[in-house]
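Got a structure for you, written out below as structure tokens; questions coming shortly.
Note that this complex is displayed minus one protein chain, with the remaining chains in position.
Chain IDs A, B and C follow the sequence of writing; residue 1 opens each chain.
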Amino acid sequence: MTSALFTQLLVNGLATGMVYVLIASGLILVLGVARIFNFAHGEFYMLGAYATFALCQVLQVNFFISIILSMFVVALLAAICYRLIFHHIRGNLLLCAAASMGLSMMFERGALVSFGTQERGLPSVFTGVMAIGGAALPVEKIAVILLCVAIMLGLYYLLMRTKLGKAMRAVKLDTEVAALQGINTTMVYALAMAVGCSLAGLAGGIIAPLFSITPNMGHAMLLKCFMVLIVGGLESMLGGVVGGLVIGMTLSFGYYILGGLSEILLFSIIGVILVFKPGGLFGEVVEDV
Amino acid sequence: MKRKKSIIFLGTISSLLILIIGIFAFLSRSIAQPPKEVKTLKVGSTLPLNLGMGVETKKMLEVIVPKFNEAGGLTVQGQRYTIDLILYDDKYSAEAGRAAVERLIYQDKVKFIICQIGSAPIVAGLATTESEKVMSFVGGASPKIVSPKNRYIFGTSTTRTSIPPLWTMAKRVFPSAKTVVFLSPDDETGRARASEETQVAEAFGVKVLQVLHYPRDTVDFSSIAAKAKSFNSDLIDYPGAVAGTQFGLQLKAMYAAGFRGGQISAITPQMDEITAVASHEALEGLLCTMQGTEVPDPYPLAHEVKQDYMKKYGKWSETSLTWIHGWFAFVQAIKKADSLDPEGVANLIATKGLEWGIPNGKAMLVKRPDLGNNRYCDTCAEMAYSQIKNGKLAFVGRIPLDEAVSACEKVFGGKWR
Amino acid sequence: MLRPVAGDERCGLKFVMTLLETRTLSKYFGGLAAISQLDLDVYPLEILGLIGPNGAGKTTLFNVLNGFQKPNEGRVIFKGQDITGLKAHKIAQLGIGRAFQASTLFMRLTVFDNVFNGFHMNYKEGGWRSFLHTPRARKEERNIKQRVMEILEFMGLAESKDQLAQNLPYGHQKILGVCIALATEPTLLLLDEPLNGMNPEETSTVLDLLNKVREKGITILLVEHNMDAVMRICDRIVVLNHGKKIAEGLPREIGNNKEVIDAYLGADEEVDGIVS
Partner (left out) sequence: MNRRMKEVTVFILFGILILLLPLILKSPYQMHLIIMLCINIILAMSFAMLFSTGLITIGAAAFWAVGAYASTLFVMNLNTSFWLALPLASVTTGVIALVLGSIIVRTPGVAFVVQTMVINMIVVQALGQIDFLGGWGGILGIPRPNPIGPIKFVSKTHSYYLILFLLLLTIVLFYALYSSRIGRAWRSIRLNPRLAQTLGINLFRYRLLAFIIASVSAGWAGSFYAHYFGTIEPGTFSVFKSIYIQIYSILGGLNFYIMGPIVGAFIMTLMPEFLRVGKEIEPILTGGILILLVIFLPGGILSIPERISFFPKMLQDASSRSRG
């Protein structure tokens, strides 16, 4: 493998990996703070992509403005879903999982019925190829990486420095104590759901120009994100980042080296992690004590 | 807290109501079927309504069938029948597909099933259709459909026979090509097509360097494209690919990986979808199948269905044509046998063969001696080919039915007619 | 392992074997020592009070003793057997029962079922027979149900046997916790603040009950904040502060111990109990 090719695969793995990171962090946030095992997460990703498409293509809005707008659309939708559905069954992991599955069924078929059967694509804002050390790197991939890193930094800032972030972490640690400290937990849950799902929506918008937009794009992505959770662990954002990158890299290099067998490679890696580090690389094994 | 209780109360009542209404709807449908004075012939179909191709096929069938009924319907032994098409969702899954087929056969008492698409629901329904002697004219690419064990199912999709004519055309367009790499999805269709196409390519004197499988739901093709590029073959072929944007993503990735050789594909790309994801340069020169409606001077049938479709829905979609051959085959088979007895019709066309018209031209049932099936069970059709030039399909030429069948016979062996 | 027992005439022996002893037991959380270098002896049939200000490491000690947490250093010896680092269920099987500080019960079960579930270890018939519902297993089950009722009557909960645990008044929940622990038929019972939040009447009822429990041959290690009660019921008292043992002795000795008073004054808590 030449170094040029290596760089190419690396950038490629980083790009898809970072997208997994975005979506998986949203999943971890929703799971950690709002205690919802969100099977509809992939559908929010799909809706983000469709919203970006609608703004960009139909209303002719600038790409960057439209991904930000569609992020807010998805966030609003997620918050509404939270208030209408999950608020009534909060704290019950199983009921929330079942309800989110119902939501997923509705969104997926709803998108097919209302947005039509035609699969969509967005023209890329970044065209051209960047030549670095002999490797031809598509600018759009580098843009995706940079955007995702920027968003993750923003998320870090939100969680670590702002009042909302502190409230979220407090709620994650101990809901009752947080409530005693005067934190409006309902609000925090709804906002966590909104932020988590809007991350998925953002990811949908960001990679819309790279890939295609279809009503059932959410399923495959959701399953990939669960693999990220297995690798990285369920507790920490850091786990999400590492897990996402590991999966992205494994697939990128795996496809090149092993072709179709790369899925098996991926699953063997996951199997090894399951056996030796059952809680994921950055998760703890919580035994009931 | 009190408010919550009242919500629970209302909710319980409303969910119960919905349930009761649902049960009622079911019972009323199943029990109270009012007798009709006009004779109708029930024909069933199951389609994956969760996928674009299923919905498009449904839309097309809902255009053709009413038109056919208005034009007088079907006349069998002097008796006129209008067709009542009963269509269920099979969700592209074995379980839902089997339930739908059982419902069609036992509840709705259909004797003919047409235009199923997915291999999984078709294969899952096979046990029932065969034992109940229900005749099916189905799409679907699985070779299991044309297995010699089955007596009442006829594959009306050209997928299984489209490769030899394609390669006949490919040799004309890329005469100097010596090597090829296959990119195909890692599923039933992809694997079957890839092994078949390997056989065909070798028969045409082109060496297959590698078959690369990717998971069915892949969207990121960059690294697999880099791998495909590394063989530096003359041609890239995409056996078993799906016509939507995923195909466009593959072409885009191959272009980005630096591949500039010839590309061929047996599918009919949905141009507005693939141009939405891939640039014109990436598509340039792809040799692919062309729908009969798009060729320079289309057959009257093709012209007609396109006009009708446009009249009803406004926007034309080429996907809607791909899976409807079963309908035309069904009509022709009934006319030829002049009978509504599925067993009789099946025996007749399985031993005597069938020729019928589809929008793409002429089609006929063929035998598959290479698969051990000496009954007429599979479909060969006239094919039209095009190359993409500047983001548009440019007509290259037709392979008439005769030539298509001969090509198949030459590659796979045996006597097909 | 024979040790002199100071001033305990009840046993009629000058030397008895310890039931439980810890040697240089330490448990750290991060850099903080919740217990450090603790030597503790519990003798058969006594009620040993364990007191100390909040955060003195009492609950951690219980968690280490019953196997919820592994100590970082030191050993725990129960009936002459080293049980350091064994799992909680193993330790329970060896005969250490525990009733919890918070009302840790099977909240959604009835009082009767709570105690019934507590009998898990005391079946003679195996799970296989129980699954097949053989006559012997059914007879044993009836037998155990009787014993459940005995415990409930003994502890005064018989009338509320069909109530859900979550509907019991707080004091009764505490008693139910003890009932469940008794159902495991322990040799040593760890009680974590059984009197917490009780009025004086309830307190004296529970104290009587504890005396009766001891008379059944069960040794009790008691953590409690209510000093009056501790002084009244305990045979000996051990005082912990910052994970270290700062005093040990008979109740009246402890009441006058300067260091103990300081510790409590320093922690600014529960002074009345000590001084009075």
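Operating definition for what follows: contacts are C-beta pairs under 8 Å (C-beta built on N, C-alpha and C of every residue); 3 or more make two chains touch, one makes a residue touch a chain.
On a predicted model such as this, the values are computed, not experimentally measured, just so you know.
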Displayed chains contacted by the hidden chain, counting the whole assembly: A, B, C
From C:Asn117, C:Asn143, C:Asn167 or C:Asn256, residue that would touch the chain that is not displayed: C:Asn117
Which of B:Ala120, B:Val219 or B:Ala329 contacts the chain that the document leaves out: B:Ala120
For chain B, the residues touching the chain missing from this view: 2, 5-12, 14-15, 18-19, 22-23, 25-26, 29-30, 49-50, 55, 87-89, 93-96, 98-100, 102-103, 105-107, 119-120, 123-124, 126-127, 131, 142, 144, 147, 149, 186-188, 191-192
On chain C, residues whose C-beta touches the chain left out of the figure: 66-68, 87-90, 92-93, 97-98, 100, 104-109, 116-118, 120-121, 123, 127, 130-133, 137, 180-181, 183-184
Touching residues on chain A - with respect to the absent chain: 31, 37, 39, 85, 88-89, 92-95, 97-99, 101-106, 108-110, 112-113, 219, 223, 226-227, 229-230, 234, 263-264, 267, 270-271, 274-275, 278-280, 283, 285-289
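Keep this in mind: only the chains that are shown with their structure count from here on.
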Identifier of the chain whose CA centre is least distant from the whole-structure CA centre: A
Far-end chain from chain B, centres as C-alpha averages: C
Distance from the mean Cα position of chain C to that of chain A, given in whole angstrom: 49
Chain centre separation in whole Å, for chain C relative to chain B (CA means): 73
Interchain centroid distance [CA atoms averaged], chain A/chain B, Å: 34
Interface hub residues of chain B, defined as touching at least two other chains: none
For chain A, residues contacting two or more additional chains: none
Chain A-facing residues of chain B, complex: 4, 7, 49-53, 55-56, 186, 210, 212-215, 217, 219-220, 222-224, 226-227, 230, 244-246, 248-249, 256, 258, 270, 272-273, 276-279, 317, 319
Residue ranges of chain A in contact with chain B within the complex: 5, 8-9, 12-13, 16, 88, 108-109, 112, 117-123, 127, 129, 136, 138, 141, 210-217, 219-220, 251-256, 259-260, 263
